[in-house]
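This is the structure I want to talk about, given as structure tokens.
For this view, one protein chain was removed and the others were kept in their places.
Which chain is which? They are A, B and C, in the order written, and residues in each are numbered from 1.
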Amino acid sequence: MKDKFKETAIVIAQEEIATGVFSMWLKTDRIAAEAKAGQFISVYCREGSRLLPRPISICEIDTADSALRIVYRVVGQGTEEFSKMNTGSQIEILGPLGNGFPLKERKAFLIGGGIGIPPMLALAKELDCEKNIILGYKDELFLQDELAEHGNIYIATEDGSCGTKGNVLDAIRENALEADIIYACGPTPMLRAIKEYAAEKDIETWLSLEEKMACGIGACLACVCKSKETDSHTNVHNKRICKDGPVFLAEEVEI
Amino acid sequence: MKDKFKETAIVIAQEEIATGVFSMWLKTDRIAAEAKAGQFISVYCREGSRLLPRPISICEIDTADSALRIVYRVVGQGTEEFSKMNTGSQIEILGPLGNGFPLKERKAFLIGGGIGIPPMLALAKELDCEKNIILGYKDELFLQDELAEHGNIYIATEDGSCGTKGNVLDAIRENALEADIIYACGPTPMLRAIKEYAAEKDIETWLSLEEKMACGIGACLACVCKSKETDSHTNVHNKRICKDGPVFLAEEVEI
Amino acid sequence: MNTRINLAGVELKNPVTTASGTFGSGEEYSEFVNLSRLGGVVTKGVANIPWEGNPTPRIAETYGGMINAIGLQNPGIEVFVQRDIPFLKQFDTKIIVNVCGKTTEDYCEVVERLADQPVDLLEINVSCPNVKEGGIAFGQDPKCLEAITKEIKKRAKQPIIMKLSPNVTDITEMARAAEAGGADVLSLINTLTGMKIDINKRAFAVANKTGGLSGPAIKPVAVRMVYQVANAVSLPIIGMGGIMNAEDAIEFILAGATAISVGTANFVNPGVTEEIVNGIEEYMRKYNVKDINELIGAVR
Partner (left out) sequence: MNTRINLAGVELKNPVTTASGTFGSGEEYSEFVNLSRLGGVVTKGVANIPWEGNPTPRIAETYGGMINAIGLQNPGIEVFVQRDIPFLKQFDTKIIVNVCGKTTEDYCEVVERLADQPVDLLEINVSCPNVKEGGIAFGQDPKCLEAITKEIKKRAKQPIIMKLSPNVTDITEMARAAEAGGADVLSLINTLTGMKIDINKRAFAVANKTGGLSGPAIKPVAVRMVYQVANAVSLPIIGMGGIMNAEDAIEFILAGATAISVGTANFVNPGVTEEIVNGIEEYMRKYNVKDINELIGAVR
């Protein structure tokens, strides 16, 4: 039942799609074939002083060419290192990791905030239903054109430079959007607000969470979040984001 | 009185000249202009888990082009890293370090053993006198043709595959060579034997020594060798190889 | 070529084990490693009752290492006995259960519950820096350590390994205390207490403020302590702390370890434990070492 692999991927292409935001296509051996929207990969640094792999969501899956796309923001030295890689560079990755989004073909909101937007592209491509895609940015946009090919796009920017001035919920309200199911990924305050909004409206909601990770496969218990019920694996109120998530039903988890 | 520099050199070219022995030309900003035969540079690793610079002798100096040549053997991870560098790679170096050989234009032996051979090329080029160049190898030869342009070459190999079977002293005896001054660099047992030979024959002899180094500039006292007299700097019987050496008059040091 | 080693009468097919807390109970890593190739699997610490562990963030990366403050989250001994032991029994490897607790009674309860279980060795963690009560308190005072070792030894049906904390002035004093208390094996080192501060957020990088430093950064301290303990007591030692590859494993063995555990390295390469088994065999072939036992403590 082996469904995760550690492999040496090859960088097919890399491009800076917004200031400090990079899009990288990776040629994989086996990972792409197993990958689903909402899953992530662990990306290892070459520099030996940085031991832990960086979890990065899968942004696009090209099974035909056995390729994966990731889109990431440079925030520290690990992502800085990745951003310097060129076509042909080798990069160690582990994946696919986590559970991914459940594909329920109902009228959906796909909500991405900032660097939580990339997994929404894979999801938008896999999900065959009416999709309102709400994207929240600080200022500079990215991936919005590609996402527009798969649904109706609504944009919120903090500075109001594009779309609704404010956050993704402001955009939803401004456009009087409705949904039967919500998929969301982004900063915790955004997820918290969406959880509240969904509870009010009683909408089934799936949130993709983040936490610092070590193993990435459920062994070390670094990356837990609080769960409402006792978790069957841990036998306490903790779920492992890397293994049981990163995608959780909103009411299952405390955020 | 600044005569040492830390700079980012550029690899001009690199070539494997014998199994695991690499020749690298480096474009420097200011180091080449200051360098002398017998001095060395400290070469830093890019990989951050390896903090200490690797001391490598200067093999050739091209002041016109502000370039330096080093020839080194891959023995561990640092030299392995250097061997992977290509034309255009950037490499941090510190130098020129140490005292260098005194240039005394008398009938000379230039004796190099193994990876102690490279500094003899710089010396052979700078030294304008009758030179017998005696080279000791395990088996595979390198730099012998280039050295032959600057003096009479005698070769000793451990396995007898070329020249005298045995060591450099065997080659000297076999060819009945004589000298008024000796310059030598190579493994400690070789240097010890040369020191003894020179003492017997009362020949002025300069030996280039090795020790593990940290600072490379005389501050940390990692790289000392025992000196016959109390050293004026340390006030004990220790000389700093990186600063007072690496070249010492044979009778000054205990090896 | 013999790679078998002996820990208090228990024969491991090779000296390679997993470090507690980094390998769960083996299930997750069994996708990357054939557990039957390992000398033993040391499980995550288990207590008498389930523990929630610490708030997140629980880990932070440091230069050549990491800090963790998991806080010994565990499902409690009952779930462990019913789920994890049967899982591990499928493999041809030794089962080493790491035991934690807040009081001597907690430890004893776990040890007693495991008495009739198919467990080969018990590793007693008296050195966890990340829980307030118990844990490291036992591991930093020789009298406490001797006392708890005695209590556990009385009740244990399997040989006991006392796992020592490196956060002490004199590790040999602790080793002798454990020996005096009746320990069968010693394992060392647990993590060094460390801290990281995020200068941009001006906040502690792990929620618990301090955590345990592990990884190659600490290897020189670990090798030194293994060497000191090997020369101070006559118990076999499981050495650990920053082992990333077979060379590191051999370094510990030469310093005096009979077996070794691999922890943080699993996060860097999930298949590393099996690679270490292979690498040790290669080293033995290269230097024509017929029996790995010749290497134990060979540098003095």
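In the analysis below, contacts are C-beta pairs under 8 Å (C-beta built on N, C-alpha and C of every residue); 3 or more make two chains touch, one makes a residue touch a chain.
Since this is a predicted model, take the numbers as computed values, not measurements.
**Q** Looking at C:Gly101, C:Gly181 or C:Gly242, which makes contact with the chain not pictured?
**A** C:Gly242
**Q** Considering the complete complex, identify which of C:Lys13, C:Lys94, C:Arg176 or C:Lys196 is in touch with the unshown chain.
**A** With C:Lys13, C:Lys94, C:Arg176 or C:Lys196 as choices, the missing chain is touched by C:Lys196.
**Q** Taking the entire complex into account, which one of C:Trp51, C:Phe138 or C:Tyr227 touches the absent chain?
**A** The single option touching the absent chain is C:Tyr227.
**Q** Determine which one of B:Lys6, B:Arg106, B:Lys138 or B:Arg173 touches the chain that has been left out.
**A** B:Lys6
**Q** Which listed residue, C:Ile152, C:Val168, C:Leu186 or C:Val262, touches the chain dropped from view?
**A** Of the listed residues, the one touching the omitted chain is C:Val168.
**Q** Residue-wise, where is subunit A in contact with the chain that is not depicted?
**A** Counting only subunit A, the missing chain is touched by 48-49.
**Q** If the missing chain were put back, which residues of subunit C would it touch?
**A** 62-65, 67, 140, 167-170, 192-197, 199, 202-204, 209-210, 213, 216-221, 223-224, 227, 242, 244, 247, 250-251, 254-255, 283, 298-299
**Q** Residue-wise, where is subunit B in contact with the chain that is not depicted?
**A** Touch set of subunit B with respect to the missing chain: 1-4, 6, 44, 48-53, 94, 211-225, 233-238, 243.
Here is the rule we go by: only the chains that are shown with their structure count from here on.
**Q** Which chain has its C-alpha centroid at the greatest distance from the C-alpha centroid of subunit A?
**A** B
**Q** What is the distance, in whole Å, between the centres of subunit A and subunit C, each centre taken as the mean of its C-alpha atoms?
**A** 35
**Q** What is the distance in Å between the mean C-alpha positions of subunit B and subunit C?
**A** For subunit B versus subunit C, the centre distance works out to 46 Å.
**Q** Centre to centre, by mean C-alpha position, how many angstrom separate subunit A and subunit B?
**A** Averaging C-alpha atoms per chain gives centres 55 Å apart.
**Q** Tell me, which residues of subunit B touch at least two other chains?
**A** Residues 48-49.
**Q** Which subunit C residues reach two or more other chains?
**A** 63-64, 216 - these are the residues of subunit C that touch more than one other chain.
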